[in-house]
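Yeah, one chain of the complex is gone here, protein chain that is, but the others are all in their spots.
The block that comes next holds subunit A.
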Amino acid sequence: MAAAMASAAERAVLEEEFKWLLQEEVHGVLRQLQDILKEASHRFALPVGGTEGPIKQENFMLGTSSTDQVKGVLMLQGDALCQADINLKMPRNNQLLHFTFREDKQWKLQQIQDARNHVNQAIYLLTNRDINYQFKTGSEVLKLMDAVMLQLTRARNRLTTPATLTLPEIASSGLTKMFTPALPSDILVNFYINLNKLCLTVYQLHALQPNSTKNFRPTGGSILHNPGAMFECGSQRYEVSHVHKVECVVPWLNDALVFFTVSLQLCQQLKDKVRGLLAGDSLCFKRVSDLLKWMT
């Protein structure tokens, strides 16, 4: 609509709007973004250089219903599981097995550390762009928003997309050696974050005999494997007979995801405003015409 308007008065209005955008509106949005992202960063609650005292530990109960064959109490401290208490009811003999992490063993949830680092990168990009910084062009604002949105999208993806692992990778992950009493050789355990939930998966395996008539097809990588998946580890072939998955919502992960969504929306709205003005669409005219439409 406004691109064809060559009238000097209209161009002057566009220029005033653009100056206002770069000097006032952009800084307002950036301040909001900084506040939200600092809140998000606090949720990840990791000390910096050991100066902030002990990190809080939170317990999560996974699998609370009586029908669950797997129950777990996990203690999460920052980005690592520092204690795990797992109860497993074996289906064939109703035997109850109990495992805990060996003393001083921790399992790091890389997804949380990566998400935290991406949030901190986004905060860093915004740090030197406060009220004292003068944006000279709209393109500068667009480029900054693109960079911030990339980090926030990555942060969110790290939480929503757990790693796809093959069964041999899960078997050799080091997690199996962290328990006491030692995990039996026909049990595999894996932890991951899926969206806002902490998940525990337990795979019950049954060894395939070398002369078995079953057609052996090793399964590829997956977030969650199904019963019937086969793999080879060392010289022994296995098939997954049972899969148990229990999970629990982590409230601060939920908060963080909400903060990411809100921040991404703020960035996109600012980009749309800047792009619109660069293309010659006046915000002022839009508002006036909206007002007129509403009045008539």
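Convention: a contact is a pair of C-beta atoms (placed from the backbone, for glycine too) under 8 Å apart; a residue touches a chain by one contact, two chains touch by 3 or more; residues count from 1.
Definition applied: contacts and distances are computed from a predicted model.
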Chain excluded from display, named as in UniProt, from "glutathione transferase", "AP complex subunit sigma", "Bacterial surface antigen (D15) domain-containing protein" or "WD repeat domain 7": "WD repeat domain 7"
Contact with the hidden chain (one of A:Ser7, A:Ser65, A:Asn93 or A:Asn132): A:Asn132
Residue among A:Ser41, A:Asn117, A:Asn194 or A:Asn254 touching the omitted chain: A:Asn117
Of A:Val13, A:Leu150, A:Leu195 or A:Val243, the residue in touch with the unshown chain: A:Leu150
Subunit A residues that touch the omitted chain in the full complex: 3-4, 46, 48-50, 108, 110, 113-114, 117-118, 120, 124, 128, 132, 136-137, 139-140, 142-144, 147, 150, 154, 163
